[in-house]
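Of the protein chains in this complex, one is absent; all others appear in place.
For chain A:
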Amino acid sequence: MMTTEFLIDTHGTPRVKLDAPVYRASEAASAYDARVKPQSTFKLHTTDLNVYYGDHHVLKNINMGIESNAITALIGPSGCGKSTYLRLFNRMNDYIDTFHMSGQVLLGDKNIYDKDVATEELRKLVGMVFQKPNPFPKSIYDNVVYGLKIQGINKKSTLDEAVERALRQSALWDEVKHDLKKSALSLSGGQQQRLCIARTLAVQPDVILMDEPTSALDPIASAKIEDLMVELKKEYTIVIVTHNMQQASRVSDNCAFFYMGDLVEYSDTKSMFTHPQKTQTQNYVTGRFG
């Protein structure tokens, strides 16, 4: 019964193509099981989280854990609160005057919104890559060492090593090793974004937040970033916001679907795309709205 209700809309026309994933009640349980992981594997955690911009309630009672050494994708239509949620983890929302929240955001078992937390220290552990590549208007080298220099690390050999390591990790080394003194702005968009990733890696964070990191890039540059993410999750916990369903299904291990401030569904990516439990999720992942 449920199956037919789901597949047939009020006019009796099928709303999905035949080869689209079909939700079956019997599978609901297993999909549900998949999303309950032992808490110890969670790197980040939000409990009873509510976020407001002034009176605007943008995240509603979010309870969610983010698995360590995995890629967690946040998906959902524009304005549903994905970026807001992502930016909670490095306290980037603090700069918005009207922002206020209740509940807890835990990194490990520490609430990062506790009074005694220094945001500068937090951001060394939780790095961020932004939607539009935003390298500093300086040389490639200076971009990578920025995060170290502000920590007072000035020893040339240390910095040189860090630059090479970070650029290798971000798969940019071979392309730029001969002109590290070149302006970062002269790189292509995809290279700039990998430089931004390198800059984040140089600080050696535990977590990397990415807010639609490939939305300004062409498919080839995007593919490189995707490969890179998969490589990086061995050492880092990655949270990515993406509008691109293929990207989410290709790279992520877990997937969270937000809609108008609610966490509608959260499970491992495979279940999310093959057996979504909610109509809204099904509609969204098959591209019917959003």
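Heads up, the rule we're going with is that a residue touches a chain if its C-beta (ideal position, glycine included) is under 8 Å from a C-beta of that chain, and two chains touch if they have at least 3 such contacts; residues count from 1.
One rule holds in what follows: contacts and distances are computed from a predicted model.
Per its UniProt record, the hidden chain corresponds to "Phosphate transport system permease protein PstA" from the list "Cytochrome C oxidase subunit IV", "Phosphate transport system permease protein PstA", "Nitrilotriacetate monooxygenase component A" or "Xanthine dehydrogenase family protein subunit M". One of A:169, A:200, A:242 or A:267 touches the chain omitted from the figure, and that residue is A:200. Of A:42, A:113, A:136 or A:173, it is A:136 that touches the chain left out of the display. Here one chain is not drawn; of A:128, A:163, A:217 or A:285, the residue touching it is A:128. Although one chain is hidden here, its contacts on chain A can still be listed: residues 90, 92, 95, 119-121, 123-124, 127-128, 130, 132, 134-137, 146-147, 150-151, 196, 199-200, 203.
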